[in-house]
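Excluded from the complex is one protein chain; the other protein chains are retained at their positions.
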Amino acid sequence: MPPGVRRLGAVLVFAVSLGLVGCGSGSQTLDATALQKQAETVESFAAEGALLAGEIADGRTTGPFAQVQAAALTESAQKVVDSLAPGKAKPAPGLANKLARVRSQAKLVLGWLRPLEHANKVTASRLQSRLGEQASNAKQLAESL
Amino acid sequence: MKRIFEVALGILAAIGGFVDIGDIVFNTAAGATFGYGLLWVVVLGVGGIITYSEMCGRVAAVSKQPVFDAVRERLGLATGLVALVAAQIVNLLTLAAEVGGIALTLQLLSGLPYRALILLGVLALAVVIWVLPFGWIERVFGYVGLCLLVFAVAAIKLHPDWGEVAKGFVPHVNTESPLVYGYFAVGLLGAAMTPYEVYFYSSGAVEEGWTPKDLGINKANAIIGYGLGGFLSFALMITAGALFLPLGIEPELLGTVALGAEVPLGQIGLILALVGTLFAVGGAAIDTCFSGAYNLAQFLGWEWGKYRGEARAPRFTLTWLVLLALGFCIVMTGIDPILLTEYSVIFSVVALPFTYIPILLVANDKSHMERYANGRVANTLGLFYLLVILVVSLTAIPLMLLTNMGQG
Partner (left out) sequence: MSTSGELDLAYGVLDHQLVDSEGRRCGKVDDLELEGKAGAELRITALLVGPGAWRGRLPGPFARLAGRLFARKLVRVPWDVVESAEAAVHLGKTASELGLGRGDDRWRKRIARIPGS
């Protein structure tokens, strides 16, 4: 292709990529619905972590899959914790307490997800119960918001 | 007898080749969010791709015109150019999404670092395309893609409420969260009717030298092949609805989809799900890459087609190589492939009317199609789906923005 076309194509791709990467970042004001959504997301991570932990404990996964998936879950949970950090997230008026509760729930879940990446069967079994508990807690929290 | 065998093999390849990363992401997410409530939308989408592909295949077999030939002829240069640019942007996004999906799947299988696997995946694709003849590419990726049938077994083993599943096939609207429901409906339709499938199908018809004698194969491939391919989408949605929805899991990772097969079926389920995904998405990457090259070459009049040989269609060859490289670059920026997939599906829905309308026009043109022009059935379906496509195309971006990509 003539160099002009290639250049245009490169610029287009760059612009589109930049736009896509840029979307979804930046701090937000969290209203009640958004906060509830975050709580549900935390519940989801906990539930999936519990599911994965159970499978690892039963020896039904493969090594690479368990490790990669656990690491990915942890990373996702970390992103949520980061987005709820005091500097980043601004609660709508009156929601500061609720935001704090969601934040600590998220940190708890993250804490139990981290060891999953290198957990053996015994550890995974323990993590399954812990994460299962946190999933129920997060669910109750979401319903109360 | 040999003919029936050939037709059956073609259908198998179509089934395995139906599912791509867009279908995997949207069907699983829809199942985890609305259970079985969106199954009827998948049926609608499958009907759409059957109608559209059958027309494109017929046009290609009779007048030897693939999609972008018809686009330029019917829309003219200026409007056709808009259609081309839109199609190419969407194609590239889709290609990048598929390449990202390949790298993710390889990572889940091997544990090797993601970025290295992007390079490995792209190189493997380039070598496969270069070395294998056209028919072989379709067959290899289509057949191994059939491993995704493991989700059908998984769905059954998860003991869903079959009464609820049946209700999901009846068209209805969810009144609790209509906007999010609408977003998923649009996404499912977009994933089922992805444009690159059609560009590839119609060019493939010319690559394989179809003539009016092959119109029966065209119908069989389109109806049975894509029809049964839709079955795989059902399996994905039902699995997600039966496993993830009750647990409150919102799948955002590709590995979560594989869990859907692993939980009921153990390690073998996991491996079949991952291998099936790898080949389905890999095949889709090749189809998308070629579609981009087909579109450009067909619009500008260059020689094109794998059947010509790389040296006889050099600019066509160069185009797909460049597209593969661009897809590689996009994925290397570190953008989340799942997010990329969602964008590519939504944007391809917006661009859909541009290429659908010219095909509908050419399929009705007796001077090109002689006695093979659209009959009453094809036109009734064709017009119905034109309406569906227009509605979906206009509502896609508003729904995406209003629901923040289905997050509600």
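A few comments on the model shown:
Letters are used for the chains, namely A and B, taken in the order the chains are written, and counting of residues starts over at 1 for each.
Basically, contacts are C-beta pairs under 8 Å (C-beta built on N, C-alpha and C of every residue); 3 or more make two chains touch, one makes a residue touch a chain.
Model, not experiment: these values are computed from the prediction.
Among B:245, B:318 or B:378, only B:318 touches the chain left out of the display.
The missing chain, though absent from the display, is touched by one residue of B:80, B:100, B:353 or B:382; that residue is B:80. Residue-wise, the contact with the chain that is not shown comes from B:300, picked out of B:8, B:119 or B:300. Think of the hidden chain as still there; on chain B it touches residues 63-65, 69, 72-73, 76-78, 80-81, 130-131, 298-304, 309-315, 317-318, 367-368.
Definition applied: only the chains that are shown with their structure count from here on.
Separating the CA-averaged centres of chain A and chain B is a span of 29 Å. Interface residues of chain B facing chain A in the complex, by the touch rule stated above, are 89, 92-93, 107-111, 247-250, 252-253, 255-256, 258-259, 262-263, 266-267, 270-271, 274, 315, 318-319, 322, 326, 329-330, 333-335, 339-340, 343, 407-408. Against chain B, the residues of chain A that register as touching in their complex are 1, 6, 9-10, 12-13, 16-17, 20-21, 24, 33, 37, 40-41, 43-44, 47-48, 51-52, 55, 60-65, 67-69, 72-73, 76, 135, 139.
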